[in-house]
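First the structure, then my questions, so here it is.
As you look at this complex, bear in mind that one protein chain is not there, while each of the others sits in place.
Then we have chain A:
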Amino acid sequence: MPDETTECKPEQPTGPFIAMFEGFRKELDEHHDRRERIIKASRDITASSKKIVRNVGQPVPPFVNKSNAQYWETIQKQYSGIASDLQSLNAHRYAHNITGGNQEFIEALSFHHYLETQSLISYDEAKARIAMMSKDEAKDGDLQQEGSVVPLSPEDYILGICDMTGELMRFSVTSMATNGRLPAGRAKATPTSKSPAATEDADRMDIDSQALTSGDSQKPRTVLDDLRSIRLQLEMFEAPYGPKWVSELETKKMPVMRECVDKVEKALYGLTVRGSERPKGWMPDMSSDRRAEVESY
């Protein structure tokens, strides 16, 4: 193939455009380096987030904070390391390189938040959390300019929350298998109240707390109730037509999310029907494809 245009040494390309392309090369190299830094951070954040989720999901709440400290630290280090790469023009340029890490972190953060407060962390809270983590690497905030934080897009948040339903599902099923009940908050006078007080007295999701009391309007909220309300919100959410993340949401995340709610409903059905016969170590039967209307027993 006569494509050796640089007949001489490839080391010394000559030509009228070489100088111009040398400039381009420098810029492209910078771009690729930055992108790779972000991708690497995203991966590390993903890995640590997964570990947090795994630890947090274990029914040993008192220790979780300690054993997870190192992972939070890693994530913080990664966020603060790439904050300056994601500013201004570059915030959206590399958005799809960080979205994986952001989503995974939201999954961990929202799950953790849920176990502690029994409520869904808001977009603004999550954003503020990431902002905080991307800032205080070292205490001297003067080193970094103002507002140098890793941005969290609404897209990342929504996709992360979708993933979190999987954790709630696993949490519920594990609890049903080991304790024979669905994790629930403590009984409250007004479980439907929207006031923040509603979550205050149920600050800890405790497996040992009171189980469902049937036919009672005062029954405590269960994980299943919460799963359903997340599902409802996600189903009601009108995703715009076009952007890439929407197809991800609709073809992958939403079906999985629905599946998760279904699984818990089926497991609870199994528990309700055969609960009293439950031998030790029994796992809820989730292969059943019958739809169970659990609330109307």
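The definition used in the following text is that a residue touches a chain if its C-beta (ideal position, glycine included) is under 8 Å from a C-beta of that chain, and two chains touch if they have at least 3 such contacts; residues count from 1.
Just so we're on the same page, contacts and distances are computed from a predicted model.
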| item | value |
| --- | --- |
| Hidden subunit of the complex - UniProt protein name among "Translin", "Elongator complex protein 6", "Cytosolic thiouridylase subunit Ctu1" or "DNA replication complex GINS protein PSF1" | "Translin" |
| Identified contact with the non-displayed chain, of A:H112, A:K135, A:R181 or A:R221 | A:R221 |
| Sole residue of A:M132, A:L232 or A:V256 that reaches the chain not shown, by the stated touch rule | A:L232 |
| Given A:S67, A:S119, A:T174 or A:T272, the one touching the chain that is not displayed | A:S119 |
| Contacts of chain A with the absent chain, listed as residue ranges | 1-3, 5-6, 10, 13-18, 20-22, 24-25, 27-29, 32, 88-93, 95, 114, 118-120, 122-124, 154, 157-158, 191-195, 198-199, 221, 225-226, 228-230, 232-234, 236-243 |
